[in-house]
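Below is one structure; the comments refer to it alone.
As you look at this complex, bear in mind that one protein chain is not there, while each of the others sits in place.
Lettered A, B and C in written order, each chain numbered from 1.
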């Protein structure tokens, strides 16, 4: 998860690399489906991996979908769809300096008891979400470290 | 779409055959994801086709999913998820003597301007939905006729 | 519940009378909140009764609300909000020749086990919803008969 239209170049690069690494592990990439920012970059990265599978959960009732989305789910719920993103994921990764939408997804994930990985978050975000989620939140600096954290989370859940 | 727990044996057989035929066309099978009735049967049929892709849009926040669902989307919205089923589909097929949930999906599909195919519906359902949806509703007797109707609908939409 | 933009003059008159009668019983009037058709008429009728209380459950995230709505609930869910209309009501009244949105509300009400009253519905709608909902559906010709039906339903539920 991460910023759409206002995403910075660094966060977009992180998201593309993360999408490729996640797909390379054979995991499904699910994010918000819009052709913008971190979402579009994650799909772009994932689709560099042959056989990857990607899902977009869209806020609109119909309309544009990011390139590289295999399965488009249209909710017509605006940011209300953030809860569906969270419930349908095993691990939620927040990519870069997320905006308010991303923060809502991290919070909804913690509410639902889902593990959260923060990649390249600000110190303020890390401090707040650690206070809120305790051991349910892992902060890492790079996409590679995010994948290692997800592996540990999935191994512990087995 | 069709009945879950209370589905009759004939409707279940129709759904399984329909799932196989739809998947055989290379189309994605999307229904309500629960391990019951028409939903479970449609996935069972689809999974007889190698390379088929199936999606379940579940009413619960977590929990059991029908065998044969490749992608499980958890909404936590109960029957509110019926709107998402409809918005995410190109054609809505109602299978057999549907219950109230199925009727809501047919109505939401017509509201959203999506084409509807009724397979083995009652005369009362056919009369009502024709009145409501006009040319947007096609009633057919068999799964084979449903697939032919979908092909005509998709060809006309191109 | 009833048609918005495409409501006929007869259905609008029925809705206004129904709104006044329902509010006159001291019951809260809840419908879809938009400034159109049956919704707007029901609020107009209700507000002729001093002390009436009216609720609008809106499909949009913000924007215009029918005159006479005391409490506006914005869902941003489009027709997905129909499920909330139904869950938040004790009795669902479908007013006149409803469209697809109204049909979805009747079906969702039956799915949720809520009693439904049809006022001035077509013979096709009456036949279909009786088949679907059995004793949960009461068809009546006039607003006065609808109020009498609601009184019987509420008395039986006590």
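One rule holds for everything that comes next: a contact is a pair of C-beta atoms (placed from the backbone, for glycine too) under 8 Å apart; a residue touches a chain by one contact, two chains touch by 3 or more.
Predicted model, so just to flag it, every value in this text is computed and none were measured.
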| item | value |
| --- | --- |
| Chain not shown, its touching partners among those shown | A, B, C |
| Residue in contact with the excluded chain [from A:7, A:28, A:57 or A:110] | A:110 |
| Touch criterion as defined above, residue of C:13, C:36 or C:112 at the omitted chain | C:112 |
| Option from C:75, C:102 or C:138 whose C-beta touches the chain left out | C:75 |
| Absent chain, residues of chain B that touch it | 61, 75-80 |
| Touch list for chain A against the chain that is not drawn | 77-80, 82-84, 99-101, 103-104, 107-108, 110-112, 122, 124-125, 127-129, 131-133 |
| Touch residues of chain C, complete complex, unshown partner | 28, 53, 55, 57, 61-62, 71-76, 83-84, 87-88, 112 |
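As a working rule, only the chains that are shown with their structure count from here on.
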| item | value |
| --- | --- |
| Geometric centre distance via CA averages, chain B-chain A, whole Å | 30 |
| Separation of chain A from chain C, taking each centre as the mean of its C-alpha atoms, in whole Å | 41 |
| Residue numbers of chain A (touch at least two other chains) | 61, 75-76 |
